[in-house]
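Have a look at the structure below, then the notes.
Heads up, one of the protein chains got dropped from this complex, but the rest are sitting where they should.
Here the chain labels run A, B and C in written order, and each chain numbers its own residues starting at 1.
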Amino acid sequence: MKIVYFAWLRERLNKTEEDIEIPASVQTIGELMQWLKSRGEEYEYAFDNPKVIRAAIDKTHVQPGAKIAGANEIAFFPPMTGG
Amino acid sequence: MKIVYFAWLRERLNKTEEDIEIPASVQTIGELMQWLKSRGEEYEYAFDNPKVIRAAIDKTHVQPGAKIAGANEIAFFPPMTGG
Amino acid sequence: MSGETVTITLEPIDTNKESKAITAAGGNVGALVSFSGICRADEKGEEISALFLEHYPGMAEQEISAHVEEAKRRWPLLSARVVHRVGRIEPGETIVFVATASAHREAAFQAAEFIMDYLKSSAPFWKRTEGGKREAWVEANEKDERALDRWK
Partner (left out) sequence: MSGETVTITLEPIDTNKESKAITAAGGNVGALVSFSGICRADEKGEEISALFLEHYPGMAEQEISAHVEEAKRRWPLLSARVVHRVGRIEPGETIVFVATASAHREAAFQAAEFIMDYLKSSAPFWKRTEGGKREAWVEANEKDERALDRWK
């Protein structure tokens, strides 16, 4: 699954995107954040406070309960500060 | 007293301003409109419906009950349609 | 705040020049709202060739200035500008231009709407249409008078 990161998530992970195999047991955005958090020090730092992290599936905002099945691209980013 | 007229009041009276002696018995804007209305055919036409006419004393909006004593310039005009 | 705040003019309004002047208000401007009221080709369904705008010289400037001052008391404006055209105005031309600058957008939006609402119903300007079936004075809009209630 393609995962993309923006702003300080991108900086903390030092990558803009990655392609990873996600275990079948990980079914929602919230579970995916918990699982990513366990993948190493930089992930633990990046996903330290999942409450402030926003997510999108295929470029549409989703809540932590959203199912990830069938997604092409999942994005994680901080609250937006445009305009 | 100097009296000025705008828009269709000016057109109906065919004058932009005039200087007239106002009898001492005429004390308010409302009374002045009634008195002007009695001054001839064009005044009767112009002040036919005093309710729709707005007034200003010395370039400040006033209500029909406003006293005219001490005024330098009284203006009568239709509801405003600027902007 | 520098420069003139209110101008009434017979000349076409250069909205670009006016916008530039107001952003020059300084480094803390984060939001600039501008409103242009434009002469439409129809007035109440009837096609017109122009509007003719009459005003009460002296009182018009004074009324607009008073409402701009009131807006500055209500919101933290860094700059404000109102230009109102009078005389003959053709469809597509700007009748009135209002611009407000503030650090944040809420103040700039609110102040611009406040100034426009007051200008519409209390500044002494009168519109006459040209080229319709008959040349006629435009009647005041009750909706415009009601628009003031929200600022009370």
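Note that a residue touches a chain if its C-beta (ideal position, glycine included) is under 8 Å from a C-beta of that chain, and two chains touch if they have at least 3 such contacts.
The model shown is predicted, which means the values in this text are computed figures rather than measured ones.
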Q.
I'd like to know which visible chains would be in contact with the absent chain if the whole complex were considered.
A. A, C
Q | Contact set of chain C toward the excluded chain (per top definition) | A | 15-16, 19, 23, 27-42, 91-92, 103, 105-106, 108-109, 112-113, 116, 147
Q) What chain A residues would touch the chain not displayed? A) 4, 6-8, 56, 59-61, 75, 77-83
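By our rule, only the chains that are shown with their structure count from here on.
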(Q) Taking contact as defined at the start, I'd like the list of chains shared as neighbours by chain A and chain B. (A) none
Q) Based on CA centres, what chain would you say lies at the far end from chain C? A) A
Q.
Centroid from C-alpha atoms only, then distance chain A to chain B, rounded to Å. What do you get?
A. 72
Q) When the C-alpha atoms of chain A and chain C are each averaged to a single point, how far apart are the two points in Å? A) 48
Q | Whole-Å separation of chain centres (CA-atom averages), chain B against chain C | A | 26
